[in-house]
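A single protein chain has been removed from this complex, and every other one stays in its place.
Moving on, here comes chain A:
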Amino acid sequence: MGLGDEVQKAFCSMFPSGNCGVHLFWRIMHLILSIWYFFLWLVDMFESFLISSGLLKRYKTLDISKVQYLAIVIDSEEALQTLKVLNLLVWLAAIGLKNVCLYDNEGVLKRSEQAITEILKSEKRFKEITTSNPPLDEKGMSLEFISFSDGKEAVARAANFLFKKHYSSENKEKPNFTESDMAGALREIGYERPDPDLMLVYGPARCHLGFPAWRIRFTEIMHMGTLKSMKFGFLVKAIRSFTMVHQNYGT
């Protein structure tokens, strides 16, 4: 007799009334698990509160020099919550991060770029803010707004560029393309931007939703939950976790 049969036999002996007993048992299990998850949620909320109020020593001094370029990927539905996005940017500025790339698949953030930057400029700390291919040595915060068209579609355009440059001429020599050629092509068509060191993903799914593939070879990816539930404490915790990471780049 297999284990499943034994368990079923045990259930039947414990609950002679059959399915009602089993149903009740599962409901009790469900309640226990819900209470456990609620407890975990309380613990996380408390930790976030401690981090936000600066009571946890290890979070007081955050070495953000490792985060030269931060990518924020937001689910397009959630990206409609412009106030939440603004709040997130304010937090990032408060932490001291200078170079932030905002991505969503459908370009919701791109369409909100003007509104977001105007509101931010009205905030004192955002007096110096640059967008749309800003140079990285600016004093203030630089924001990059991108969408799917800056990812796979950009690579397709780069492929077209490479073909025209190397294959469409009468020159008989047809070189093999290299990664440098592709990087050069992306630069020529206006898509050269740094690779993010860290990517924070806000949304229900734990995926990067088509963020430009060329740029995320060694990017650390952290799923932060939904934008609705974002907490300053979780943000600081994620960044601190990243600063503790050692990358060996495959060697």
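Note that in this section a residue touches a chain if its C-beta (ideal position, glycine included) is under 8 Å from a C-beta of that chain, and two chains touch if they have at least 3 such contacts; residues count from 1.
Heads up, the rule we're going with is that contacts and distances are computed from a predicted model.
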Complex member absent from the view - protein name from UniProt, among "Transmembrane protein 107", "Alkyl transferase", "Interferon beta-2-like" or "Cytochrome c oxidase subunit 2": "Alkyl transferase"
Among A:148, A:191 or A:232, the residue in touch with the chain that has been omitted: A:148
Identified contact with the non-displayed chain, of A:95, A:119 or A:221: A:221
Interface with the undisplayed chain - residues on chain A: 2-5, 8, 11-12, 18-19, 22-23, 26, 29-30, 33-34, 36-38, 40-41, 43-44, 75-77, 105-106, 148, 151-153, 155-156, 158-160, 162-164, 166-168, 174, 176-179, 181-182, 204-211, 213-214, 216-226, 228-229, 234, 245, 247, 249-251
